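With one protein chain removed, the remaining protein chains of the complex are shown where they sit.
Up next is chain A:
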């Protein structure tokens, strides 16, 4: 989709010793609550280059939003006893700087500047008492020493760029005077005020109706090309990442269960949870079947995560594997067959997975 190819393919072309633009390594985000320790993110690793898009897919509570907020350091830090906030371990390298151990001042200088975020619901994510312009100008002036009128010029320019008609007058409107789609455009404009190199979109189209969703996705793709930024899209909607992502990471219970190039994950998925996501998705380009096939059961409790593979209580293939699935946490391992890097966290033997997909699942898609 983009001109720069995936790190799964260019790994050797990179000068040895240098890191990818964004390199997340064994990230854990744990919250200590009265009911117990919540391991919202439990050992996530991924890499992303500029100009590339990573889609993080999962259900509510899978840890995808916690991951994105931890990149910006937006979690309240826990006190010394580990209470009252998030305890983060692991590494986040952004353009050569480590962020997990970085202090608040350093993070603040990066936030909104080098890395920015597009939030899910622009009505609640924008301040109701300030004009859209005020909020855009503020985003710019935090990181640039410019006058208000220069900030305003920049704000109008960005509103124009994201396709808001009459930006000269709309800049003085309040968020509630914008329509849902326009508001999300304004939100995107706000995140782009400082030319961020890393852009994180947390369910950017969930609050919008379907026709507007497509426009916003097109806009994001265009802007990413123009600004050559690294883009992370967090979503539960596979349709969104299918259009935009170069790589896809599927999360379940705070862990990555499948991670690989988008094309591979869509055409040759190997994790039963990914199969479940794909078969439960309505498709307009196929004849209508009797029913969609939902994934049985509920997302796991993050306090009492099922032992072994977190997906085992909902997985239809546990019986083939004896007691292993509920006894032992599977590793995230490279599947041997595909030429590209494709990681799957499942106890089923690779050949069984591939055979099952080809014989049973593919026909359902």
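Just so we're on the same page, contacts are C-beta pairs under 8 Å (C-beta built on N, C-alpha and C of every residue); 3 or more make two chains touch, one makes a residue touch a chain; residues count from 1.
Convention: contacts and distances are computed from a predicted model.
The chain absent from the displayed complex carries the UniProt protein name "ABC transporter permease", chosen from "NADH-quinone oxidoreductase subunit D", "ABC transporter permease", "Sulfate adenylyltransferase subunit 2" or "Cytochrome bo(3) ubiquinol oxidase subunit 4". When the full complex is taken into account, the listed residue touching the unshown chain is A:142, out of A:78, A:102 or A:142. Considering the whole complex, the residue from A:33, A:124 or A:334 that touches the absent chain is A:124. Among the residues A:110, A:251 or A:295, only A:110 touches the chain that is left out of the figure. Chain A meets the missing chain through residues 72, 74, 84, 104, 108-113, 116-117, 119, 121, 124-131, 138-139, 142-143, 174, 176-177, 190.
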